[in-house]
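Just one protein chain is left out here, and the rest sit where they should.
So, subunit A:
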C-alpha cells in the first residue's frame, strides 16, 4: 500500500464490495472506518492525502447500522427485573449474546417491580459503550409501575402505583435513582402525570405512553408535555375507535408540537400484532415506527417456564404467556427475526426495515448524530447482512465483535 500521510497513526480500514445504507438507500459505496468512527474518504484523500491501510472484501454484503433495542426485559435465562447477586454478569451475558442478533446498543428493561427491586438493580446498570464484550448499554427502560390497572397485561397488580400524592417525588422515591434511566413508560391518564412527564423530559429522559386506558386528548396532552414514545402500539391500550382513537390516534394527531415526532414501538414477532394492523400503523406514520423485541428471559432458551420479574411465564414456541393464562407477556423474538418478519409482513424495502431497527430508535433517543446511521463521524457500529437480512457479522466501533460461523457449529 502507498505510504500513509494521514494526520493520525490509527489504522484506516476500507470495507469494499458492499452496499451500504446511507441517506435512506442502499448505495454501492465503500465504508471507511478509523478510530471507531465512520471516516469521510474524500476528506482523507484531499486534505490528509491518506489511503486505506487494510481493505476488506465484504463479498457483496449489505452493511447497515447496528440495531438498537429499546425494550428488552432479558434473555438467555437472565431477567433484568430480578434483583440477583450476579445482576451485572446477567447484563453482560445478554449484551454479549444479542450481538449475534445484530443488536449493538440496547436499553435493559425492567417491568413493574416493588421499590426494593429498583433500589437494588438500578445502581448496577451503567451506561457503557459496546465492544467485544457485548452491545452497548444506553440506559434502563422502566416500564411501570405507574401504569393502569385495567391494562396491566403481564405486570403484577400488587406492585402498581400512582403518583397522585407527591408527583415526581413519588416517582423518584419508587425508583431510587434516575441516573442511568433512558426511558420511562407510564399511563398518562393518571393524576399529575403532566408534572411528572415535564420533570422527566427536563432531565433528558424519554417518556413513553403505555399500559394505559387514556383517550386521545389525554395522550395528546402528554405529548405536549414532552412524551415522545408509545410502548408496544396496540398492546395494553384501548383499541382504536373511530370516535376516540385513543393512544393509537397519536399516529395521525394534528396536536403534536411542531418539529416533534411521536415514535411508537412495535413487536413484529408475528404474534403481538396481526400483519394487517402492522401495515395500518406503518402506512399511517412510517417515520415513527421503532422495532422492539420486548424479549424476556426465555429468549434464546428451550420452551418451558421462566420468570418475568414477579411473574411466572410459560413459553411454547414463539408464544409467551403468563403461566396458566392467555395473557401475552413479552416475546422470545430476536431483533433480526423481527426485522425480517417486519419486512415480509409490510412488504417494504430492505432500507425501511433496517431503519426501523436502527435510525428510528436512535432518533427517538436523540442520539442519531452518533448512532443509528452510517454517516461520517458516526460511531462505527454496523452489521453485515445477506440479502435475506440474516446477520453475517457484527461490528462495534469498527471492530468485529461477532461473525456467523460458516460451519454452523
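FYI, a residue touches a chain if its C-beta (ideal position, glycine included) is under 8 Å from a C-beta of that chain, and two chains touch if they have at least 3 such contacts; residues count from 1.
Everything that follows uses one rule, which is that contacts and distances are computed from a predicted model.
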item: Chain not displayed: protein name in its UniProt record ("ER membrane protein complex subunit 1", "Glucosamine-6-phosphate isomerase", "COMD9 protein" or "Proteasome subunit alpha type"); value: "Glucosamine-6-phosphate isomerase"
item: Selected residue (touches chain absent from view) among A:49, A:260 or A:369; value: A:49
item: For subunit A, the residues touching the chain missing from this view; value: 2, 5, 30, 41-42, 45-46, 48-51
